[in-house]
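For this depiction, one protein chain was excluded, whereas all remaining protein chains were kept in their positions.
Then we have chain A:
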Amino acid sequence: MTLTTSARLGDGLPRWLFVPAALATLFLTVPLLGIAARVPWAEVPALLSTPSSVDALALSLLTCVVATLIALAIGLPLALVLARSDGRLAGVVRTLVTIPMVLPPVVSGLALLITFGRRGVLGAPLSVLGIEVGFSTVAVVMAQVFVAMPFLVTAVEGALRSSGSGFEGAAASLGASPSYTLRRVTLPLLAPSIASGSALTFARALGEFGATITFAGSLQGVTRTLPLEIYLLRELDTDAALALALVLIVVAALTVAVTGWFSRRTVRRRVP
């Protein structure tokens, strides 16, 4: 790993590569600048302090934190198991659990609805017991976990596969138990990819719209997250919608930037 203190720019690459690279950068950033140019900056504080905006922001942050924690609690173990498994079954499971990543979110919402909805396969028996998740904050979190957890699983599994199992083997040969090895060797090694996978998961959950509106509905303070509030305001009050969009972009950018910094710092500490 070559990490130097001086800033590098396309080290050792042919110059012509900069042209498509610049084009990609422009294509991805100009629309963001477009929003920034249209935002009524002077009115942003007022637009963001309306009760509905505050509720939407608070609900989004709460649900995304919970969704990310759930993804870590069950998605991380899944990633570890998949990375250390071969064979047909592991392949099938790996394919199935990444499908939500590529499904249109509305399809994810429909899938959740016909499974956990009141008349759903699992929802109908639960409904008899008096448990109904539809139109609740729980449904929002379920939608977010469904669409976002695969990002964590994929990121961590990929990192663990490419890092191999040499260190774990060494630890085991020195008498470390599997749990001890996991805690002291595997997880610390994976810290950067766990951080970036969590950031992706959080950011994806933050932007989740289609599955939420299909499965959870839209009610202020209960299920109307930031993207749903933006969608509602889009045709009625463009300025307010843009101000909220700005918040969404800033939170997502901060999430990715902070975890990126954390990952690099972790790597740097490890390489003397």
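We take it that a residue touches a chain if its C-beta (ideal position, glycine included) is under 8 Å from a C-beta of that chain, and two chains touch if they have at least 3 such contacts; residues count from 1.
Rule of thumb we're sticking to: contacts and distances are computed from a predicted model.
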Chain excluded from display, named as in UniProt, from "Molybdate ABC transporter substrate-binding protein", "YdbS-like PH domain-containing protein", "TonB-linked outer membrane protein, SusC/RagA family" or "Cytochrome bc1 complex cytochrome c subunit": "Molybdate ABC transporter substrate-binding protein"
Residue, one of A:S108, A:T223 or A:T255, that touches the chain absent here: A:T223
Residue in contact with the excluded chain [from A:G117, A:P150, A:P192 or A:G207]: A:G117
Residue numbers in chain A that touch the chain omitted from display: 37-38, 40, 113, 117-119, 134-135, 213, 216-220, 223-224, 228, 231-232, 234-236, 238
